[in-house]
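A single protein chain has been omitted; all remaining protein chains appear in their positions.
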Amino acid sequence: MSRGSRTRVIAIVWGLSMMVISLASAQTNPTPSPPVSEATETCLTCHTVLHPALVADWEGSHHAKVTPEQALEQVGLSRRFSAPAVSEDLQGVVVGCAECHTRNPDDHADTFLHNDYWVHTVVTPNDCAVCHPQEASEFEENIMSRAHDNLARNPLYRELMEAIAGPHEWKGGELKQTAPDAATLADACYSCHGTEVAVEGLEFRETDLGEMEFPRLVGWPNQGVGRINPDGSQGSCSACHTRHKFSVETARKPHTCSQCHKGPDVPATKVYQVSKHGNLYASHGDEWDFDVVPWTVGRDFSAPTCAVCHISLVVDGEGEVAASRTHRMSDRLFTRIFGLPYAHPQPLSPETHGIVNSAGLALPTELSGEPVSQFLIDPAEQEKRKGTMKRICISCHSNAWVEGHFRRLDHTVEETNQATRTATLLLEEAWKTGVAQGPAQGGGVFDEPLERLWVESWLFYANSIRFAAAMGGADYGVFAGGRWQLSRSVREMEKELRLGSREK
Amino acid sequence: MSRGSRTRVIAIVWGLSMMVISLASAQTNPTPSPPVSEATETCLTCHTVLHPALVADWEGSHHAKVTPEQALEQVGLSRRFSAPAVSEDLQGVVVGCAECHTRNPDDHADTFLHNDYWVHTVVTPNDCAVCHPQEASEFEENIMSRAHDNLARNPLYRELMEAIAGPHEWKGGELKQTAPDAATLADACYSCHGTEVAVEGLEFRETDLGEMEFPRLVGWPNQGVGRINPDGSQGSCSACHTRHKFSVETARKPHTCSQCHKGPDVPATKVYQVSKHGNLYASHGDEWDFDVVPWTVGRDFSAPTCAVCHISLVVDGEGEVAASRTHRMSDRLFTRIFGLPYAHPQPLSPETHGIVNSAGLALPTELSGEPVSQFLIDPAEQEKRKGTMKRICISCHSNAWVEGHFRRLDHTVEETNQATRTATLLLEEAWKTGVAQGPAQGGGVFDEPLERLWVESWLFYANSIRFAAAMGGADYGVFAGGRWQLSRSVREMEKELRLGSREK
Partner (left out) sequence: MSRGSRTRVIAIVWGLSMMVISLASAQTNPTPSPPVSEATETCLTCHTVLHPALVADWEGSHHAKVTPEQALEQVGLSRRFSAPAVSEDLQGVVVGCAECHTRNPDDHADTFLHNDYWVHTVVTPNDCAVCHPQEASEFEENIMSRAHDNLARNPLYRELMEAIAGPHEWKGGELKQTAPDAATLADACYSCHGTEVAVEGLEFRETDLGEMEFPRLVGWPNQGVGRINPDGSQGSCSACHTRHKFSVETARKPHTCSQCHKGPDVPATKVYQVSKHGNLYASHGDEWDFDVVPWTVGRDFSAPTCAVCHISLVVDGEGEVAASRTHRMSDRLFTRIFGLPYAHPQPLSPETHGIVNSAGLALPTELSGEPVSQFLIDPAEQEKRKGTMKRICISCHSNAWVEGHFRRLDHTVEETNQATRTATLLLEEAWKTGVAQGPAQGGGVFDEPLERLWVESWLFYANSIRFAAAMGGADYGVFAGGRWQLSRSVREMEKELRLGSREK
């Protein structure tokens, strides 16, 4: 290298070093922070010290970086803010602690005076609706937002909860079961379905700043999707939009859904993991862009996560909308493959606890399997929604593939409903012959071992088979809680029935 | 900073900006696209619009970027193309839609005239063999390519499939089971094993371009590894080399194998996940290079995925071959730890449905456990293949470690076969005493609860224990479908036998 060019290189290196230094200092002295409201500033004074990681999470959020006014400037499909305008108190500041936790104070039974601010603990869909009204109103019509009530107010499901979670006592040669208390239910079914969060009064607690007064909450903590909130609203946005980053990336990844949809009753995650889609996500998801809005199939991701098929706004390479964003999952669902005990057309209303069949049971089907049609969508609506779903599939699959897939799914729904019919006949026979004690015999529906075989046959196995059919989950339709276990349950019911009859 | 140096920095920044702009524009106006055949160009005209993500996937593939001629230029271990020369019609173009979907048109019963091209839907190993003949011919000798026939043509396994997937009816106080239909089997066992894809005729379908004629396929869609194809070939390369990127990275990651090898019968994935190897993949796999050929242990990856031990070409840091690439998995397998019902030496032929034991059952072992040797590899061949596998282990483990590991595995094979022997004796006793109805009593082998306990004892639990021993899967050999469940099954069989005998 000549002396001259060496000098030049040295000069360049020095110049670059200066740039690096200047970039580094830019990182530690960032561009002017986005404007934070005075109230939020007050919160941060203490809470940054008390809960540093909570605050750090928020600092990484869109909420902390973009003011609602800036969010409004986004037009078209890239907009993340569905309110037509920004409410007055949100003008010029980012969405910080106070913007949510002091919102609608009068509606909140959990509002309390905290350092001169009327603060509430539980942020609810009604609070979020200030900026995201469309999402909130769709979510209100989403069966998930009713997850608590649909369980708690359905007498049959309540009996199921009690059979599962109620304590047993062995006394005087008899096994007695009593109803579970609220703390048990909060730790069990309501962990996903949502608790009822209520205020039991105020209490003084010792804090770093001396004694302070706080509301005493029952049913707290809880992030269940159908939580009953102290402002009377239903649901919890943070079930999926994890606090305090509320990142769309988190919600778009399947791990969020897996929190509630992994058990044997709803093995969606397990099925997804062994599907081709799940394989591609696990193998290549780290190369995909989960944060961009709108979300372009084939560019931002190359196989669906749960959100792609069920919720997200998806556009194709030409910018055409393949699917509109919806927080009302049923927009893209035609058959409810979660059997109760049979798979059935999606319900008309998200509030299902009012559904009653001809036998007076709070079920969407008769015990014979026939759907209770007045509460359910009709075939035309089913076909329409199936079309909405197919529009997404077609981005990657040929027509013949898509049609073949859904034809097979429909067949599997039929097949498993038939199996549930057989299991139900065996149960009814057991009740009739006194081998088990059904409601007509003064017994429960879910307590005896033979009844449990019946429940597992549809709640675990028929469901698993249908999820496997819907998402390509192979062994979850056969040996992993699928047809092997379904046929075994039916055979065991028959054996119990035969042995039980003989003993009489 | 002096004025002079500031000027210089500004100049450098400006210079860099220009470079960034030029790099960015290079990204949006890429180097001339690789040459695409006229036929593929025609396909892309419509299908890019219809299935944008399908096309995007292909655009990201080696197929879309490298012409066969360029692939041929790679010499030695880095070559990915096993044909000695490029067929004429592939010269000068990359491998696009038409190169595969119009290949061997006369062989394909699913060929149809589509916009003046003779196109077929199902691309098969015979189509892939044009460029990858060695892989195709190895795969033909791989038991996986026979997964459909080895199941469908074995009368005993067919009986098992029917017992699992056949619908039950409760009628006149009796439980009757009939054979499952093709759609059920396609959704169940054949989902992994492969369907038989056949053409049932042609049909007109409404498309965006007006009415068009397409073949009506049965058994479609399906990517099962042993699929029977409309050109008479067996197998599906896309089972592992996921369409339409066909990425070696995908196939090398364990999520691909997990699609079929996760259930209780073959819990390979679950065992791998809790093994030290699986831990390292999950913890550090994102730093490894899954795309490079050849694949260097210690540099490109530091713990094996499934592919490392079972398929891939692996070289060590000195460029020495630790393992040759093979699509005939049995090259590195000595004992078949998947018991039927006993673990046994690997079969000689990939076509196992012709194997018959001395009792006339289509099984590789007697019911006593003795291998049916004329169909199985001999001890010398077993030792040789074990040596091939050990050569891979030794890259990271000492000799004492490797020898100790395989000695323990052999012991566990022996131990679990002994357990299967006990379970089988209990089953035979039940059949003999009439507690259950075996074939000699006019009954089935797999339908009654006691028989199911027997099947689970080897198909689920003995298998799980052996997989755990083979790959270091700890609890899958004990509480997670292992020795706890195996001993429980044996005890329950004994209880059923005792109670059943008493009732007589």
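Think of it as A and B in the order they're written, each chain with its own count starting at 1.
As a working rule, contacts are C-beta pairs under 8 Å (C-beta built on N, C-alpha and C of every residue); 3 or more make two chains touch, one makes a residue touch a chain.
The model shown is predicted, which means the values in this text are computed figures rather than measured ones.
Summary of contacts with the chain left out: across B:V86, B:A343 or B:A419, the touching residue is B:A419. Of A:L50, A:A85, A:V321 or A:A359, it is A:L50 that touches the chain left out of the display. The chain that is not drawn here is touched, among residues A:T184, A:T388, A:Q418 or A:S501, by A:T184. Checked against the full complex, the one of A:H62, A:R79, A:R299 or A:R452 touching the unshown chain is A:R452. Screening B:P35, B:P155, B:G404 or B:G434 against the full complex identifies B:G404 as the residue touching the chain left out. Contact between subunit A and the unshown chain involves residues 1, 5, 8-9, 12-13, 16, 48-57, 60, 121, 163-170, 173, 175, 177, 183-184, 186-189, 191-192, 205, 207, 214, 217, 220-221, 223, 242, 245, 249-250, 253, 255-256, 258-260, 262-265, 286, 447-449, 452, 459-460, 503. By the touch criterion stated above, the residues of subunit B touching the omitted chain are 11-12, 14-16, 18-19, 273-276, 278-280, 282-284, 286, 297-299, 302, 316-318, 394-401, 404-405, 407-408, 411-412, 415, 418-419, 422, 425-426, 429, 465, 468-469, 472, 474-480, 482-484, 487-488, 490-492, 494-495, 502.
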